[in-house]
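Every protein chain but one is kept in place in this view of the complex.
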Amino acid sequence: MAQSLVTEAAAPIAAPRRPTRIRAFWQPFVESRMGPIGLGILILVALAAIFAPVISPEGPFALGGPRLAAPGTDGHILGTDHLGRDILAQIVYGARVSLTIGLVAASISLVVGVLIGSIAGYCGGWVDILLSRLTDMFLIIPAFFLIIVVVATLGSGIGYVMVVIGLTAWPTSARLMRAQALSLRERTFVQALRALGESGPRILVRHIIPNGIQPLIANASLDIAAAILIEAGLSFIGLGDPNKATWGRMIFDGRTTITTAWWASVLPGVAIIVTVLGFYLVGDGISYVLNPRSRRVRG
Amino acid sequence: MSETALIDVQDLRCLFPIRKGLGDLLARRAHNVHAVDSVSFSMQRGEIVALVGESGCGKSTIGRMLVKLQEPTDGAIRFDGQDVTTLSGESLKAFRRRAQIIFQNPFEAFDPRLTIGASLMQALRIHDIGSKADREALIVSVMERSGLKPAQDFLARYPHELSGGQSQRIATVRAMLLSPDFLVADEPVSMLDVSVRADILNQLLDLRDDEGMAIVFITHDLSVARYVANRIAVMYLGMFVEIGPAEEIIANPRHPYSRALLSNTLPVGDEARTGEPLEIGGEVPTPVDIKPGCRFANRCPFAFDRCRVETPVLQPHGGKTDVACHLYD
Partner (left out) sequence: MSQHYPLIDLQNLSISYSTPRGMVSAVDDVSLQIPHGASIGLVGESGSGKSTIALALMRLLPPNARVTGRMLFDGTDLTLQTETQLNRGWRWRRLSMVFQKSLSALSPVHRVGAQMHDVLALHEPGLREAQREARIREVLEAVHLPDRVLRSYPFELSGGMMQRTMIALGLLCNPPFVIFDEATTALDVITQAQILKEIERLKDEFDLTTMVISHDVGVINAVTDIVAVLYAGQVMEVAPRERFFSMPAHPYSRALISSVPRLDGQQGRITGIPGSLPDLTNPPSGCRFAPRCPHATPECMERTPRLIEIEPGHLVRCTEFAMKDKTDR
């Protein structure tokens, strides 16, 4: 029956050691040079947050130390604030808060954005029109001011802040995902899956989203950074959660003594800058992995 | 004879609306691209019909409509006597088992994140074919019957680790796993190297001869069409201009466009040229807002007045092929 068919020798196409997907990501990530630097920064920040009780066993609220002590006095490596609390302790415990806010807010944004964007892009038609207009509406809402309103009416709990940031950041993710879904929908393998009889929702979840999500991961990194900055801004104008040791609140507390005891405000500021920088660099690194692959010359 | 026909298409039309601007919106003018217009034909099991035409002639759109990847604007498609437009849910899924398609781009035929084995399993899983134990054996057997030995080696690979030819063969295997009666092959070899095409073409011929598969083969290449097809349908701007037995279309094309296509097909080597190439000026326009009259008239060297006002109908006109041309009235 198949005599006319020629048996195809399975010639090896890939190099002998087939690069795994992790390796395929890691190598260009390292090449970007910015990525690993950012990652290094974030690992340090994460370690500081995780090992906060080890680094500063007394906790961030321990009173009783000398007030506004300069860095290096009395065992306080980074000095103390106007209430005698250790700056280093507040910074490492503050890292926990900042990272939590960033991760939760970005996760909400990612999940909501991916769902809405992928459904809009894949389904098209009036579903797309409806969801796109919804996205536009949320896009217009200025996050910062909405948070101020929420905080003013409901109180300044960290929880509110995280949720509100997440719910105002998702439109960007949704737009990205929608664009990905629109282009993926026309790809041959998706058409083939439709022709095979695969159901729409399964195609969406198992094929469209996994294949389209990569740029959103890069974007998520930026979202985390933005969330940290927003929280810092909130705390700085006094609307932050007073019960939590956050970097923004530290800057707020130290603003009156900035000329005499600079370390109380400047050091948490440095912490914010470094952490945000870390996320931006990682985001850049991920973008590099996604983009210059096509720019790099293949033999 | 349409009682025994597997596929029966009547007056199939597919229009794509285009929105031009505010002026049109206010004046409520709708512009349409007539991708496919009044196409009718039927085919039996064990037959390959080639749709031949240049890009934009609507051949791919017809292919997609036949497997319900595209909904027609008008007209009827009957598959084994059943009206295809009413299908949904379970009946649609059952239809998909019987009517499959392979596409032009072999490099994008599979989800890049899955192994070939996973992709093939998925096809069986969607239709609940066989038990888990059976599935792997079935996949291996179909792969090896198609000459892809050792099957396990291919199943472990990712799509980017295959050559174009291998990928296209496996795409065909995937379609065959469902044991369809009907296959649409949309330019399956256009993106493949010349030396690799024969395998795919021969695989399709085997499916026709050994399994009685009905195949609609879409191509822009007349030589390839002649090689695989029993019948050839020549398309221009969404319509059939001529349809008939493959040898007849090649030996005695009647429609001026068929003649132009044939005479301009480059011969290879010592092949005899089929007469002087018929020169056709102009370019293929986009079929927007078509008016009555023959669509080829403005480029046809033999056009006369009637051609510009009255649309010709596809008819035998006493010959061995059906042709839509006033020259033969």
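As written, the chain order gives the labels A and B, with residue 1 at the start of each chain.
The rule is simple: contacts are C-beta pairs under 8 Å (C-beta built on N, C-alpha and C of every residue); 3 or more make two chains touch, one makes a residue touch a chain.
In this text, all values refer to a predicted model and were calculated from it rather than measured experimentally.
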Touching the hidden chain, out of B:17, B:89, B:269 or B:318, is B:269
Out of B:226, B:255, B:295 or B:326, only one touches the absent chain, namely B:226
Of B:118, B:198 or B:327, the residue in touch with the unshown chain
B:198
Identified contact with the non-displayed chain, of B:6, B:155, B:213 or B:261:
B:261
Interface residues of chain B (partner: the chain not displayed)
54-55, 163, 165-166, 193-199, 201-202, 205, 220-224, 226-227, 247, 250, 260-262, 264-272, 274, 277, 279-280, 283-284
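Criterion: only the chains that are shown with their structure count from here on.
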With centres defined as the mean C-alpha position, give me the chain A-chain B separation in Å.
47
Which bits of chain B are touching chain A when the two form their complex?
67, 69, 92-93, 96-97, 100-101, 103-105, 108-113, 122-123, 126-127, 145-150, 153-154, 160-163, 165-166, 169, 171, 174, 178, 199, 202-203, 205-206, 210
Under the stated contact criterion, what part of chain A meets chain B in this complex?
1-2, 4-8, 10-11, 13-14, 18, 187-189, 191-198, 207, 210-211
